[in-house]
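Quick one: the structure is below, questions incoming.
Left out: one protein chain. Kept in place: all the others.
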Amino acid sequence: MPASEHMRAAINLVWECRTTCIETLYGHCLDMGGAHVAPVHVKAMTDCIQACQTCADFMTRGSALHGVQCAACAEVCDACARSCATLDSPPMQRCAELCRACAASCREMSRAPVAA
Amino acid sequence: MPASEHMRAAINLVWECRTTCIETLYGHCLDMGGAHVAPVHVKAMTDCIQACQTCADFMTRGSALHGVQCAACAEVCDACARSCATLDSPPMQRCAELCRACAASCREMSRAPVAA
Amino acid sequence: MPASEHMRAAINLVWECRTTCIETLYGHCLDMGGAHVAPVHVKAMTDCIQACQTCADFMTRGSALHGVQCAACAEVCDACARSCATLDSPPMQRCAELCRACAASCREMSRAPVAA
Partner (left out) sequence: MPASEHMRAAINLVWECRTTCIETLYGHCLDMGGAHVAPVHVKAMTDCIQACQTCADFMTRGSALHGVQCAACAEVCDACARSCATLDSPPMQRCAELCRACAASCREMSRAPVAA
């Protein structure tokens, strides 16, 4: 059974967030250096990339427990957004915005039944 | 900083659970067929494999939010254990036991500070 | 540095192939049963899902060795396409087509320099 339109939109947002985090981390943060490669920031970005992956896959498979993974992903995305927001460069602000939007969407999906 | 002995034991258990789930799913369930490949069971095993992966990596990186991922992993492992327990073959019972042990360990780690 | 338009199109195709494989395996093959859940077929689909993931991430990071992973992905996608083509249902034929297109694209990207 294909995912509902609502869930498909949520999945797309998670992938967009993940792709942006990868492009920002490996194509901007590493080039900037300094606070952009502080361990706590690189870990926050890497956590976000991996949590988004897992969350998107649970939704795409139509897993019964996708809500659990969405709830975890929301917290990880929020933490990544906070880390990005402390860094003063346009790509980080864009990344922070996407992480916040993804967190809100994941939080909503964490309450949605699998067949919604 | 290397993980504490306590966390390292938890990481090893998560990997053992994940490896056993992969070996059981691809080397036993698929060969058995029938209820062993029911969509709900294959999804439960696949969810467990992926949640364990994510959880282990968060702990190995020493991520601040590893507790969030450990808590999610505990729920996913419990669901997988319940699915395995309904299937009457020795490899499934062994897999169920490992999933239960992994869930208990992840639940404990979900309350542990990162530097514990 | 963002990926070139050419590489971005290749990345999108790999993700589309991966998503279709996940939806087809977990939302169609498992429901069909029989030859659709033969071990060799489920493994071929799972291999394709994972090879596509790795290949897409190498390209998205702008990794120097993305060509190596693209070449491997092309072989895995071709094998998955062959497995899908043996199964007589419309979703499998669509999946086979996407896997073949993805294989061709990955083969081309395996020869492209990272900054192309």
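All chains are identified by letter, namely A, B and C, in their written order; residue positions are counted from 1 within each chain.
Following the convention adopted for this analysis, contacts are C-beta pairs under 8 Å (C-beta built on N, C-alpha and C of every residue); 3 or more make two chains touch, one makes a residue touch a chain.
From a predicted model like this one, the values you see are computed outputs, not experimental measurements.
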Touch criterion as defined above, residue of B:Ser4, B:Thr60 or B:Ser110 at the omitted chain: B:Thr60
Contacts of subunit C with the absent chain, listed as residue ranges: 40, 43-44, 46-47, 50-51, 53-54, 57-58, 61-65, 68-69, 71-72, 75-76, 79
For subunit B, the residues touching the chain missing from this view: 1-3, 15, 19, 22-23, 26-27, 53, 57, 60-62
Where the unshown chain meets subunit A, residue by residue: 26, 30-31, 33, 37-39, 42-43, 46
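Operating definition for what follows: only the chains that are shown with their structure count from here on.
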Centroid distance [mean C-alpha coordinates] between subunit C and subunit B, Å: 27
Separation of subunit A from subunit C, taking each centre as the mean of its C-alpha atoms, in whole Å: 23
Residues within subunit B bordering two or more other chains: 43, 46
